[in-house]
Each structure stands twice: as C-alpha cells, then as structure tokens.
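For reference, the structure is listed below as structure tokens.
Missing here is one protein chain; the remaining ones are kept as they sit in the complex.
Each chain carries a letter (A, B, C and D) given by its place in the written order, and its residues are counted from 1.
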Amino acid sequence: MSHVPERYEDELLSEEPLSDELLSDELLSGELLSVEGLSVDYFDRAEPVHAVRDVRLGVRRGETLGVVGESGCGKSTLVTALTRLERPPAVITAGSALYRPREGEPVDLLRADERQLSALRWRHLAIVFQSAMNALNPVHRLGAQFVDVLRAQRGLSKKEAQERAGELLGLVGIPADRLRAYPHELSGGMRQRATIALALACEPELVVMDEPTTAVDVVMQRQILKQIGKLQAEFGFSVVFVTHDLSLLIEIADRIAVMYAGRVVEVGPARQLYENPAHPYTAALRNAFPPLRGPRRPLTGIPGSPPGLRHPPAGCAFHPRCASRFAPCDTEEPELLPAGAGEAACHLPTHADAPRTEEAPDATD
Amino acid sequence: SAGPAGQGGKKASDSLTVNLGFSGNTIVRNFNPFSLQASQGTFGFQYEALFGFNILQGGKFVPWLGTKYTWADGGKKITVALDPRANWSDGSKLTAKDAVYALEYVKKQDLPVDWKFDFKTATAPDDHTLEITFDTPAYAKLRNIGGIQPIPEKIWQSQDGKTFTNPQPVASGPYVLKKYSAQQLTFEARDNYWKQKVPVKTLKAPVVASSSEIGKLLSGEIQWSGGAVPDVQKQYVAKDPANHHAWYPTYGGLFMFFNHTKAPFKDVHVRKGLSLAVDRTELADVGNPGMFHPLNSTGLDARTQGKWIDSAYRSAEQPKAQLAAAEAEFAKAGYTKQGGKLVGKDGKQLAFKILEVSEFADSIQRDKVIATQLAKAGIDVQVQPIASAQLDKARQDANFDVLVGGAVYYNTPYNFFKDMLFSGNKGIWTNYGHYNNTKADDLLQQMEGSGDDAAILKTSAELQKIMVDDVPAAPLITIGASAQYNSKNWTGWPDEKNPYAIPAPWAGPTDMVNTILSLKPVSGAKAK
Amino acid sequence: MTAPVVPLGAESAPAATRKGPRLGRARYFVRRLAFYLVAAWIAITLNFLLPRLMPGDPASVLIAQMQGRTALSGDMIASIYRLFGNPSEPLWDQYLTYLGQVFRLDFGLSVAFYPTPVWEVISAALPWTIGLVGVVAVVSFLFGTAGGILAGGRAGSKLDSVATPGAMFMTALPTFWIALLFVLVLGFQLAWLPTGGAYDPDLEPGLSGAFLGSVVTHAILPALTIAMGWAATWYIGMRNMMITTVSEDYVLLARAKGLSKGTVLFRYAARNAMLPSVAGFAVNLGNVVGGQLLVEAVYAYPGVGYLLFQSVASVDYPLMQALFLMVSLSVLAANFLADSVYGLIDPRARETGS
Amino acid sequence: MPPTDASKPVLEARKVSKRFTLHGPGQYGKEVHALEPVTLALHPGRITALVGESGSGKSTLARLLALAHPPTSGEIRLDGERIAAARTARGKRAYYRQVQMVFQDPFSSLSPVHRVRHILGRPLQLHGGAQDKAARERQTVELLERVNLTPADQFIDKFPHELSGGQRQRVAIARALAARPRVLLGDEPVSMLDVSIRLDILNLLGSLRDDGLAILYITHDIAGARYFADEIKVLYAGQLVESGPGEELVRDPRHPYTRLLVESAPDPDRIAPPPDPDGDDAPPGEPPSLVDPPGGCRFHPRCPLAVPQCATTFPPRTHLSAKRWVHCWSHDAGVPQIPQADPVPHTDCPVPHTDRPVPHKDKDNSP
C-alpha cells in the first residue's frame, strides 16, 4: 500500500511534486517504466539485508523484460517494491520508478501516495504471483475474485462484472462455468491461468509476473507462456517476467536483466545475452543449463554459493566465485555501463589490466 | 442494590432481613418439618414446639404452645397443658389432638426427626391437655417432649412424611410464607397470630454466600445473622459499636475425642498428655478473639453451667499448655522425647490424624492450630478433611484417631453426660470415641430416674470425676451460638444483661421466635 | 482417423466422479458420528466406573448420609446402588441397569437439595450459566477477534503494541484470582457492583426492567472476569493468524488489485485468518455448559459451575455424576456440531472429490 | 561388495503397482491409482533417468524401490532375489546396505538437531562396521572429502542449518554413500537447488556412476536427464510409456507424450517456436485424475493420435531397437516390432559421458 511499512506511513504523508527536469528528461526515452537507483533493505535486525541495491532498469512499451537470477538475489523484492507491495520489514531506501501511462501524467511509483496508487493499481499495473494456489483467496469463489476488482476498478455492475469475468477466463481457455468453483477445485495449471486472466481484467499496461510458472509442469508452462505471448500481442501490454530459468527467458523475453546479489549485473537483448554474454556471471549461468540439443559436453556449475545480502562482498559481489576476477574486483564496485547492445556491470571490458582471455574460462562454447 | 436501601425504603421499620444460612446457594422449597433437609425457616417461624428451656439461664422453662408440664407416676407419665389461644395460620384451633397426631405420625412413618422418642401412649383427654405415658421414668426425655411440633391432621393425613415437600405450610408460628424464590424467602407476619402482635411485619431471608456475609452485615443489608464472621469484634462490632452487636452465648463445649478402641488412645496417660499439651487460650483466640474461653476440666462451662459443677472442680481449668506435665504423662505411657520428637517404645514418633469435615474451613483451621500445638510436644498430627458423611461413618466404625467436635448443654447436665459417656451411644452423638465405662453407665441410669436438682448434682459430681480423671474426651473451649444483629431499626435483642434467648437465627425454635417477637421498632428509624 | 478432440469443458470436472463424492462425504460423516457416539459411550461408562473405582465406597457413604437425613425407601437405596455401585452385584449387571437409568435421565435425588431430583437442580442452574457464559463467550469472541484483526492487520500499530502485551499478560493470570481481586476492589472497596448471586433477591423474577437491570448488574463482574481471559486468548490467536495471513500472496494480490483497505483486511485477510478461531469457538461453546467453575464459585453465581462446586463441597455424588455427564455430552455435541459446520466457512473442508 | 556385473541388473522392479487409499472428507475410501504395473531395472555403473510430469508416480516408484511403501502388486528384486517386504529391522538394514536414497529437499532430509558428524557417523556405525570412534571419524572425513566438502574438519561439526543448500545436498549424498550401497535412488536430487549448484551435484553423482553405482535419477527436466543419464524412461500418469538412450530419445521421441515433453522444454537453441501439438491454440489438456483414471492409455484424452483402441487397451511394448521401446498403438499397427536397422551403435555401460559421438539421424519414424 505504501512504500514504507504501514507503521511508518503517518510521518510520510506530505507529498512534494516531481521536479520538472526529471520529467522531461525521462519522457524522451519512451520507456513505460524507468527505475533509477532503487535500493531496498529488510530491516529485521540491527544489520539490514540489502536485498536490492541501486538498480537501474527500463521497461519499454509492449516488450517482455526478463529478470533472472539465483534464488535470494532480490528478484521478488525488486518487483514488489516496483509495484509498491513490499512487505513490512522491507523499506525502500532510495530510488525512483517513473511510470508513464499512455494517458495522463507520469507518476513516480515509489513516492505515490495511497490515492495515486490505487488509481494505478490493476488498471495500469497488475501482478501475477508464483504460486496460484496462494494467490487466490481460498474461501472465495473464483468469480468473486474477478468481480470485486472489476467493480472496484472499472465500476461495473455485478452482472456486467460476472460476464466480463467469464470472457476473461475464456481468454485463457477456461470455461466460464468454472467461475463458481473454489480455487482448490481447480487444477494447478487452471489456477495459474486464472490468475493471468485476473491480471488482464482491467487491461493494464504493465503486468509483472513473479515466477508465474515455477509451480507447474513444463507442458503446462509452455502452454501458459504461449497464452501470455498471444495476449500480449493482442493487448500490447508490457511484461516483466521474473524467473530463475535463464534458458526459458532466452526463448520468450525481448530483453533480459540478470541480477546477482541484489544488483543488476547485465541487461541486454535476449539473444545477445545468450550468444555473447558480457558478464562472467551471465556466461556461467548460461552454461549451468544443459542444452536440450547439440552434443553433450562436460558442464560445470558455478563454484561456491551466492553471498548473503546482509554483508555482501566488497567490490563486485560475484568476485569470490568468478574465474576471471582480477585486481579491482574485490574492492571496486563496477557500474552498469554500456556493453554491446546492452549494459553490464563488470570490470573486465573497462579495465586496462583485465586478463585478456578470449572469453571467460567457463563461457566456452 | 447494595446498601441500607435494601431494607425497603420508607417502610424500613416494618421489615427485617435475616441470614438464615441456607446451605447451598439456592433455597429448596421444602418445609416438611419431618425432613432433616427442610429449608431454614420451617421451624419456629412456621412450625412451633411445645416448650423449651433457656440454657443461658440455667435451663429455665420457656413455655410456648405448652404452658406447663407435670410429671406423674415417678416419671412415667407427663401431662402438658396447651395454650388455649393457639391456632393454625388458616385460623382453625390448634388442639392437643394435633400434638398427638404428630407423635403418632412420626412413629408410624418412622420419620427421622430429632425429637423422636419412645413412648407408651399419647392421648388428648381434652383440647388443651396432652398426656404421654412411658414404660420407664422419662425425665430425661423432657427436651424431646418439648420439641414436639404439632401438625394439622387435615393436611398431613394424605401425605407421605418422607417425601412431602409441604410448599405452603399451614402452621402455628408467627409467619407465613409470602413469596418463595430460589434466592429468597419472604415471610409475612400473621395478623391472627395467637400469642401476640408480631412487631416485624415482613421478614426476608435471602441467600447470603458466606463470602459476602460480612459485607452485607456492614452495609446493613442484613440485620440479623448467625454466620461464622471471623474476628467479629473488630470486623463488625467495632465498625459501629452503637448499632452493631455480636453475642456468642455459650451453648456447649469443644472436645477432643479419642478413639478408645485404638492404641495408644486406650491409655489414659496418653489422653491426659494430649489434653495437657493443648493451649486453650490460644485456641480460644483463633478466628474470633474474645468470644470464647477455656472449658472447665469437667467439660462444663463454669460461667453458664456453674451451678452444676461440683465445688471440687469449680476452678479446674487448664488454659495454657503444660508441656512438662504432659511429658510426664507421656512418660508413664512409655513415650520419651527424643530430639524434639515424642517417641514410643517401638521407636516410632507418636503420630495421628485428626479427621475433620472438609466444608468447615474454620474447624480445619482450628484443628491445625491444635496440630501445631501438639507438634511442640513432639507429636506429628495431620488434619485430614473428609466429607461429613464419611466422617459419620468413620465415627460409627471407630475408624479414626482423634476428632474435634462440640457437645451441647441442656437444662440439666444429664443429657450432656449421657451424650458423651453412655456406652449405648457409641459412635453417635456424642460418644464418638466409643467410650465404655460401666460405672458411668450406672451413674447415668441413676440420674435418668431423678427428678430433682440436688440428686442430679450429686450424681453429676461423680460423672465429673470420671471426666477429670479418665479424660474420655479432652475439654477444650466453649462454643458459642454466633449471632450478629443490628439495633439501628430494631431493639430488644437478647444480650448478656437480658439473656432471654439464644439470639442465633439458627437456634432452636423457641429461642429464635422469642427473639423476633421481642423486637421493638426504633422510633427514629421510621423518619429515615 | 480423427483424433478425439479434447473439449475445453473436459477440464472442468471429471464427469465420472459425480456420484463418488457424495458417497465419500456420507461415509466421512458416518465415521465422525461414530466417533462421537463412541466418545459419548466412553463418557457414560467413565461416569459409571468413576465412583466404583474410587476409594471410599461412595454408595455406602451416600446411603449413610441420606439415612442421616431422611428415611430411605428400599427403592431409593436400590437406585443409589444402581448409580454408584453395589459391591454384591456383578459389575456387568450393574452396568446394564446403570445404562437403563441413564437413558431415562434418572439420576436420583440430590443430596444437597434433597429431595429435589438431580435433573431439576441442574435445569435450574443451566439457564444462568448458558446466559452468562454463553453471552460472554460470544461477546469475548467478537471483541477478541475484532481486536486481533485490527492489531494483526497492522502489526506494530499503537493498538498492537499496547494490546498484545496486555493480552499476553491476561492469559497468564488465573481467572479465579482476578475474580477475587474484582470482588475486593470493585465489590467491597468501591462498592460499585454486587458481588454475589444472580439478581437482587428482593425483586420479583420476571421481565420487569428492575429485575433485568439487577440481572445485568449482577452479571457484570463475573462476565468481565471470564471475558477478559477469553478475549485475550482469542485476540492473541487471531492476531497471530492475521499477521501470518496478511503476508499471504492472496492478500498481497488483493492489495495489488487496489481494493479498499477494509476489503483487503476483512474479505481477504480476516475471513481466512478466522478459520481456526471459528473452529476453536465452536469447540469452546461446549465448555460453556461446564461453566467457569471457580469464577461462578467466587461470585456465588447460581450456575452449573457453582453447582458442581457445591455438589463437591456437600459430597452430592448424584449431582456430581449427572453434572459430569451433562457437561461431557454437551462438549461432545458442540464438537460434533463444530466438525459438521466447519465446512460452511471453509470450502476446502467440503471437499468434492478431486 | 558382490562382484559388479554390468549386464545384470542390481535392483529390479517387476510389474510393481501402487494404489493409495484416501481418508479425507469427501473422498473417503477412494483409491489413487498412482502406479500401474511398471518394470524397471537398474544396472551397475549406469544412470537411469525417470522423467514425467508432477504426480506421474515417479516418487512413488522410487519409494517402492526403497521399500518405503509396500507395492500393491508386483515385486522388487535385488540381485535377482525377491525381496519379501523387509519387516524386520535386520532385513531392512541388509537391504539398505545395498540401496540408498537421496531426497529432493536437502532442507528437510537432514535432521535439524544433529551435527554432520552424527548424521554420517550413524550409518557408518550401522553399515560400515566402523564401531570405534576413531574409525568412524576417519571414515566420516573420507566421506566428506569424497563429496568435495573440504576441508572436512570445517564441516564435520556443523548443524545442517549452518550449511548452504548445495552443501547440505552433499552431506545427504555422503550419508547415502556411507552404507557403501550399490544402488542410489535420487528423487529429484537437485530440483531444489540453485542452477549454479546443480551441475556440481550432478557431476558428483556422475562420478559415482563411474565408480560402478547403479543410479536412478528422477527429474522433471528432460534436458538435464539427457545431459546426465544413460537412459531415459518416461512415466505418464503411472504408466511407463517410453524408454531409450537419452540422446536418442530426446532427439527422436516416439511417444506423443514424450514429444510433447521435449517440445515443451525450454530450449534457447530452438529457432522456430515449437509446433503446436494441436495445430491450433487449444491447450493440450491436463494430466488425468488418478482417482478415476482414463482407461487404456492414460494419455489418450490429450493425444493427437488417439484412436478408439487407445481408450480401452493399454498398448503393448513395441521394441524399436535393443534399447528402445515405446507403448503406443501408433507403433503397433502391424508394423514389425523392431526396425530393420538400428543406426545408433549401442555401447554398453558404463558410458563415458563426455563427447560421445552421436551420429545425427534424420530418419523420423513417427507417423
């Protein structure tokens, strides 16, 4: 509801208007959503968890932006902060997220008050969660969960809302008579598709999907992805798609942001990322997925494990696991700089004394 | 509604609220005078007895329905004259036939009434004369005879005395039941009461939980009560000395009963030792300091029963514990003190239990004090609370060590001693210890046939000697009929100066009714 | 050959199982019912065995006690033996006659309230308990739960930081001791409220305003005493459930949908968080009948709990036995009801075969 | 250890099936037909992958093999000998000395209250004959080193919650190895781990295979199975539908379900979007209810090739080559059971898993 846990909210009600220069500057880029310097901490103990650190990210109209990273690298924290759904100990400690709707004024989501937000919610900004079982209210019928939002956000009558809900379910291949079912009476795949239909209820411009298919089978996953693609083509919304399955993203995303230890370490077009990763982590990640086709060859994972975010390693957070680390990696934090068609936060391309191997040792193909 | 307003506003002086001490928190609508479960208020206020004795005045005769009695045939025949004014609450006359009917009724149905006694014949030569004959001299039954409660035949003839609950009694007493609820009985004075005009028009008897008794007394919500108010002088009287009164006249004594069928209590030295080890002054001060005092060693109370005590024993009292003397007695029984413990020949410490009724917290408290006192003599005493029915059984079966209990006085010491010493009373009231002494039996036999005080006093002296020398039970302290009353609206209560009745609202019918009929409204109270 | 096309509707429900679920549900229900019948039978049997297993031969104590008070007819003695055990009869025969007597609800006469039949004594006390404890149960549930919803919905708010430690403290206090304190302070020292009984005995029981007012003022202290502990319990349970529920994905989704705060809090979070409490509440209703033994005793409130207290004090075995049976059976009934009704609030519990 | 004969199976399941009886409200007394009669053999030095979607009975089969459930029908054979449901503690111990399991979730498969020392020490004591403390200690260190938890003394005194997921899974594997088993049953042993760690663990298992262990590898991930296993078996709704060498099966799936599985798997190398199995946008349906499963081939309601026969009779096994078979009526329509020539040379296990030349095959036998 607010970007600070509710208990701090009272003190933050005063709102200052956006500065003009920022607006005009950003408007040029044509991005639907521009995230700048976003940091999120979990204040649960004396030492907070720095779950998202200084993230810059842009979502273009109509595109699918994939966000990938290992477990615990801050993907969910990032998207919940963006949609202003962060849960209590999470505090947004810096940054802005400028949202430019097709009509109306741009809004900085991170500073929008409750009123502004509820105007944006679901009509502009919808979300799909990982586990559909948990995302649907178990004690309400499926229909009711469509109807309440349609009535609240679109002002439809109950009857109209019911009809519309039926149509929406139809979009994802679920017969309208299932509106009367309780969530537990639906199969996992149907529930997941239902939540996607729900996300589209108010024809939003941006749909954030946090691992929407991890709980379903590959077959069902494929089917759901196909449906998302079709709906996206039809309605033209942008998708932020969070997953840790890089091979899946490469297939479906236009651009991919790779996260590691709370930071975006590389962003770029999907194909480029696959074929020509700029960051050793991206390369290593790619190589951790055995290919479905082609010759079998020995693969190795990434040695070590992701760092804790309470005390992320100094310098590049990946350096303890990186095979091509060199002098500055453990002290200087690399910035996200243009690399190829995208950007990467790595010292390798920018430092003169970087070890000049053709490629990072793991990233051979 | 808390506070004095509960008395009923402007008509305050017409009514009085009394705590009759209903057992349980609800009143059972049972006014059958032959049921021992009869609700309080059945006797006295409604059913009346023939006559009574005021033990506070040395057993003075108190006429009631019967105005006088005469013995004939050496105690084998008694004639009671009935008050010709006596009538029933429905207006009809109460005659000697009604008394005869009650006697026959109880006999025929074998009802468990406490005044029940054996007789040969009971007749009513005329409406106001009752004649009862016996096979043996029956002087000692006078109290039971006085307790006879006549009943109107027309109502009772169709009833089973065991089960009839008699919800709306027709009786001869000053009050009739006006309203019954499980929480309160409301009595209304009869205007056709035969004896006199009834001063208190409305008598309310609500249920009062013992925990709230003192509060209600203090607030004036109840004006007459007989509960066990702890430290009544400080807690009640001192709070308003002009109006709050507490008088606990002695009506009996508290005794430590030994089980005479069981070692080591068979040994008189043990009994004496135990008796010597008790500190009676301290005991008297437990709970209600200043209200009780140590008993005379004969078991009688020197202050109220003094005239029956043999001159040799007039001042035989043992207020303080005499541990050295006790130790000497125990030594005679083979007990020696070793390291603070009184140890017998078998090497074991003298140890026993005092059984006590579990509901009586104050009795348990008192027993615990005795236990602590005896502990000083090196004896291990535990108090064990048990259900009263179980206690009855334990007494009957002589299945206990020591009990502490009360014995009550009557018009003469005969009943007292018979209760306590008669071997035929083993296990029941109050020869709990199964005391068996042929000499005592003979003496009692002798006394039963004597009609005059001098003869009674002579035999009694010998019984007193048995009490002192053989200690069948150890006399402890007096017991008093606890009564608290408020003189703000009503005066004329019995007190030390005018002990015309025992004022406890649970006392005998004549005492209780005598009290209520003697009250006078305080003139100022009406204006309030 | 054309492949059989799978119609979309085929996903909706496995048609072949239409008959199945109902049968399954019936069997499930029958099993629950059987369980409660077994439990009832065990309660009844326990009631039979208790006095027979206990030391002190209650039957003869009872007979001795009754004989001290009234002349006992042969019938009554027989009845006492039936209920409390006759050492001379084989246990099995005793059991059968006992069962017969139980089914006729014949528990004999109360000792403490002789000669009132036990059931009459109980039925006089029952309305008071049901009235007092029942109202308190409902009210404390509503208050406790509502407080828990508000506090749990906004963990860390003022309400939460004040009420939660308070409630924790409340649950740690022995209820009868609170009753004692209330009696001392509110009853005696401030004399604000009556501390004994159920109404002013001067008043005519009826529907008069004065009488009802008196009933209410007499009920305030006992009610408050019981309600504080219960409400605190409900509060804590609800708050913790709420905190857990509020961070469920479906609540987050409801927030994401831009629904109003109230809708999110109540329709989404509270409704789900309440499920365990509601289940607990129904079970708790069974305890209503048992009353709040000690609280009723402290306030001398003429309900079932106090009755039990009195029956214990006056060793009224017939009354004790009947009370125990009655309380047991009501708890069973309430549990059975709770089991059966739970499906109404939680659709997952009324499973249709999947 | 008995001599390892690569051609003879160590552990076999012969026509085992499993039904579970349900107890909840609304389904009381119903049965889940979790596994239809399935035959499967594990060979020394060979990894057999079992692939199938969720609920297809993979874990059930693994648990039957681990004697965690008694089979409803069929039998389990160890070294050709029938294992009567080992009830006694001795019987169980003897069996578990040969067969061990690695579980999916390393977070729940290690007791939270014991240290690594205890977790590994117990099986060593029970099975390894390491009775005295010193021997136990030594062997524990060896085990830790074997699963690359070095230096071992850094890990030996830790509680599971002090370890990362990958480290925990290594401890779990070490525990399984402590009994020196000949069979390792892995029920999705890496699916809960981060991608970056998965390969390490799989490579570790691969090296154990090279030591002669028979491994059952259960997974969702067909690409992983191809990478790692020697042969793949595909389970659908409790029925084994296809089996074959991994590479070949993925390249040339013969059962319509296998094909669907392969086509659905993410594949960055895919140039064109996968052909829609139904030709249009209709979703390919969902796995059937196992309480009330469809008759015949359970895939028939979703199968694009289904014929009426499919709904009534489960197709018999069609051997496509010595190592490949499939259960599908489309392969049984009177055509010869075994194709005349099998272009894929089958070297017997153990198969070197590196750079095995896989001749490309264009021939497509599917209808």
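Just a few scattered comments:
Here is the rule we use: a contact is a pair of C-beta atoms (placed from the backbone, for glycine too) under 8 Å apart; a residue touches a chain by one contact, two chains touch by 3 or more.
Throughout what follows, contacts and distances are computed from a predicted model.
Missing from the rendering is one chain, named in UniProt as "ABC transmembrane type-1 domain-containing protein" (options: "Biotin carboxylase", "Alpha-ketoacid dehydrogenase subunit beta", "Methanol--corrinoid methyltransferase" or "ABC transmembrane type-1 domain-containing protein"). Here the chain not displayed is in touch, across the complete complex, with A, B, C, D.
Touch with the chain that is not drawn comes from one residue among B:Asp90, B:Glu104 or B:Asp362, which is B:Asp362.
Among the residues D:Arg175, D:Arg254 or D:Arg324, only D:Arg175 touches the chain that is left out of the figure.
Note that of D:Leu64, D:Met101, D:Val141 or D:Cys297, the residue touching the chain absent from this view is D:Met101. Only one of the listed residues, C:Leu132, C:Val183, C:Leu253 or C:Ala269, touches the absent chain: C:Val183. Listed here are the chain D residues that touch the chain not shown: 66, 68, 89, 92-93, 96-97, 99-101, 103-105, 108-114, 122-123, 126-127, 159-161, 172, 175, 178-179.
In the full complex, chain A makes contact with the omitted chain through residues 3-5, 7-8, 11-12, 16, 19, 39, 41, 43-46, 48, 89, 91-96, 108, 110-111.
By the touch criterion stated above, the residues of chain B touching the omitted chain are 210-215, 218, 229-231, 235, 282, 285-287, 289, 358-359, 361-362, 364-365, 368-369, 371-372, 382-387.
Please note the rule applied: only the chains that are shown with their structure count from here on.
Remark: chain A and chain B have CA centroids separated by 92 Å (rounded to whole angstrom). Put simply, the C-alpha centre of chain C and that of chain D have 53 angstrom between them. Contact of a single residue of chain A with at least two other chains is seen at positions 173, 187, 190. For chain B, residues touching at least two other chains: there are none.
Residues 70-71, 173, 187-190, 216-223, 226-227, 230, 244-248, 250-251, 274, 284-285, 288-303, 305-306, 321 of chain A touch chain D in their complex. Partner chain C is touched in their complex by these residues of chain A: 1, 5-7, 80, 83, 85, 87-88, 117-123, 125-127, 129-131, 134-140, 148-149, 152-153, 173-175, 177-178, 182, 184-185, 187, 190, 195. Within the complex formed with chain C, the chain B residues making contact are 1-3, 6, 8, 23-26, 28, 30, 35-37, 109-112, 162-163, 165, 179, 181-184, 204, 206-209, 211-212, 215, 219, 358-359, 387-390, 392-393, 396.
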